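The complex appears here minus one protein chain, its other protein chains still in place.
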Amino acid sequence: MTKLGYFPGCSLEGSASEYDQSSRYVCKQLDIELVELPDWSCCGAHAAHHTQHKLACALSARNLSIATKQGVDSVVAPCPACYSGLKSAQNQLANNPGLTEKLKSELDLDCNAKGEVFSLVELLSHIEPETLKAQVKVDLGGLKVAAYYGCLLVRPPKLVQFDDPENPTSIDNLLSAAGVQMLPWDYKVQCCGAVLGISNPDIQLKLSGDILKMAQLAGAQAVAVACPLCHANLDLRQEQINKYCKSNFNLPIIYFTQLMGLAFGASPKGLGIDKHMVNVGPLLSKVGIR
Amino acid sequence: MKIGVFICHCGNNISATVDVEQVAQHALTLPGVVCAHTIPHACSEPGQQLIKKNIQEKGLNRIVIGACSPRVHEATFKRVLAQAGLNPYLLEFANLREQCSWVHEDRQLATGKAIDLIDMAVNKAARLEPLTSSKVDVNKRTLVIGGGIAGIQAALDIADSGHEVALVEKTPTIGGNMARMDKVFPTLDCSACILTPKMVEVASHPNVTLYTYSEVEQVSGFVGNFKVKIRKKARLVDMEKCTGCGSCTLKCPVKAPSEFNMGLDNRGAIYIPFPQAVPHIPVIDKTVCSYILKKKCGLCQKICPTGAIAFEQQDELTEEEFGAIIVATGYELMDWTVYGEYGYGKYKDVITSMQYERILSSSGPTGGHIKRLSDGREPEVVAIIACVGSRDAARGRPYCSSVCCMYSAKYAMLTREHLPNAQVYIFYMDIRACSKMYEEFVQRAQEKYGANYVRGRVSKIFERNGRMVLQGADTLLGQSVELEADLVVLAVGITGTQSTIELAKKLNISHDEYGFLTENHPKLRPVESSTAGIFIAGACQSPKDIPLSVAQASSAASKVLGLISHDKLETSPLVAEVTILKCVGCFRCLSVCPFSAIEEQVLRDGTKVAQVNPALCQGCGLCSATCPPAAIALRGFTDDQLISQMESLCQLNPEL
Partner (left out) sequence: MSELLNELKQKVAEILPKVTYFIGYEAGFDPLRVAPVFIRKPEDINRLQWNRFCDHNLATYLPPQKRPPGFLFEAGEKIGVLLKGCDSRSVVQLLQEGIVDREKLVILGVPCWGAIDIAKLQSRIDVNKVSRVELDEQTIMVFTDTAEVSVDVSELLYDKCKTCQHPNTLVYDEFIGEKRDPPQDIEPFALVTQLEQMSLGARAEFWEKQFSRCIRCKACRNVCPLCYCQNQCLLDSRVPHWTKERVDAKSNRWFHLIRAFHLAGRCTDCGECARVCPVNIPINLLPMKMNRELFELFGWRAGTNEDEKPPLMSFKLEEEHIGNDK
């Protein structure tokens, strides 16, 4: 049993609760004990480091210090934004010797961030494919899926080094091991428009529309994601995309952990698949899941 | 001892911060100093006259000059001493500018420091001794390494002046990268048409010995007297017997990617790199030949009408002597497949500039027809991306490759000439076209040939419906752009080569982190390397186009001719010298000398002591610092002289 600190982050408590559900399920099946960090605070997301760099760092440093206090070596964060924030804070603490003292004197924050930071994709990638295959109970071989990594999960390359920044393959490898047919395509790390969905929706709708178009062109029946924001942009806004791009996409957007969970035999409802805006049901019934 | 001290104002470079009069007054109080003057510009004609006059009238026998860096004007004042009848090495130069006035602001402190410096110089000057240089013979032969356009030009210039040249080329033919090119800017004349005659001329020149498929193995010696071992790699073809008929190359069943065509098509295991190759004699690639690998086949041997195939041939080593060396080893394209956003090299229709040269060339793999490598279709839209691996610090390539702007414009023209209906887009950062007729050339590409210039970088290339899609920014319009193209040509940046770095180590010349050789002075000594007698020409020094490479080659040749026009060379007397009586024969000096200037000498009683070859010694002083009993002294910087300087400094500042 591997034991890790678990940092769900705000999305997984709200709009992406199904990502949380499925992540916890998959980890449990794979004998990974997730200890949710008590009293965790927001990672600051992009708002914090746009406002003040030190504040962004302090938020994540606080969360990492909680992990140390809990006696867990490492922290895993499913959301790429949380992961990026934690990883960058850890990196700054390690390479900027005066920072710990500064945070102490200015914010009265006791920093003691010892452990490593993993994204969930990264963590699961360390597991032998044979171990994953041994868990598979349901054949998803009929599903053709394009893995969409988003802009942040495998970047910036100097900080995040578990996968190729231009042509990542870790989600593809995980889902292939779970029995899903993974498709090669070129839009794995293209931007989905991220938070421009609020401030400048035209750009976001165009970019997300391009992603759906490329996935469809590649022959995908669904897109696997690992980011709550990507999921929202591609799933929640698919209607709006269709209006803006004059298209008629009906492409289910599924968290990679949900697909793994399905392969491991969990019920769609238990994985929160019914919470998506684009109905996944018809696709699942094709492979015999109800 | 009659010491004269001269303090230069250097305009106000020195006198603004240092009270030169006070320094001169202080100098007069020092033992041995007969006169002390200040001069507005010591290096000027009146300044030099004043020094000469004082030497002659006052009978000065040691001169101290406080002025700029000795690098700038020591040689000038040595000449003044010589003209006044003094040994030039009786000069001590104190740097009051770079090491004092320029780096300090407080006038009082700077003057104090200048006084210290002059004090030390006077104390050392009192211990200077006259030195004379020795002379060595100059070998009149020149070695040119690299048979591209620069090497060929340099070899021809020297050979035409009546001196012998050996031209060493590591590949089976001379011609270099220029031979690969189709037409060349800014005149769009055919590269082969202007290069081939030069290749033939250099090969048949009575003063030129051509070593193709050969490499420099080892270099020793010094300016005027280099000893070079050359490895002639086994061609496995007898060059005497072979007539170059080429039957063997047609029969060879083996296929290997053609280096000359940048891997766009295949050649045999026995092959002639290209039709105009010089020498026009095939070579057998030992790494793929089935006879060599498995002792099977031997078809070439059977078919050869003159029995020229020689599988048993071995590498040959020859040693030759030269007076000068020119390095012209050229360049290669950087490995662009580090660009993941351009697909890491996985798309067939994303090619390099050099591959496009071969596609455009009538002797190339497509016979001069522009075709896509994926499906053989003629492209309707050709996109050229500039600065791939140039001006990109994030990929470790901060410098400009200098030729890509021009050949990108050339590609626009040539593409439109081959395919009048095709559209050409060029993604660029800035256009650099600053030689004669270059700007006009780019204008022509835009106006006459309708090349579409888009200012911005391409951030991603991917495939969609069989076409290549380019996403990027148009920074003039301030918006993102997407372009569907059929063929993408990357203007890949130029880099120095690993083999040049290895050669530089053998030659003991310096290079930069990109593999380009370093010139001795970026402005004033552009073709001299850091080692005397070794010169550099062409793109091995920095990215260069053909006109510049040729100009630099001729410049290097003229430097060589200047060198070998002397029968004897004067060596610097500022070299290390062994006091045999003190040497204990530990030879630590030998192991630290970077110039192999220390030799073992056996005395009559059988004891071994060190000996310095003054022609090789560069006066770096490592040996002197290493010698435990201080048996080696660097002339002009002996322990006694240096200690005297330190002593005067310590006396001035008792707290030291």
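A and B label the chains in the order they appear, each numbered from 1.
In this text, a residue touches a chain if its C-beta (ideal position, glycine included) is under 8 Å from a C-beta of that chain, and two chains touch if they have at least 3 such contacts.
Computed from a predicted structure; not experimentally measured.
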{"item": "Neighbouring displayed chains - absent chain, whole complex", "value": "B"}
{"item": "Selected from B:A393, B:C434 or B:L581 as touching the chain missing from the view", "value": "B:L581"}
{"item": "Missing-chain contacts mapped onto chain B", "value": "581-588, 591-592, 606, 626, 628-631, 638-640, 643"}
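One rule holds for everything that comes next: only the chains that are shown with their structure count from here on.
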{"item": "Whole-Å gap separating chain A and chain B, where each centre is the average of the chain's CA atoms", "value": "51"}
{"item": "Residues of chain B touching chain A in the complex", "value": "340-341, 344, 460, 462-465"}
{"item": "Contacting residues of chain A [partner chain B, same complex]", "value": "164-167, 186-187, 190, 214, 217"}
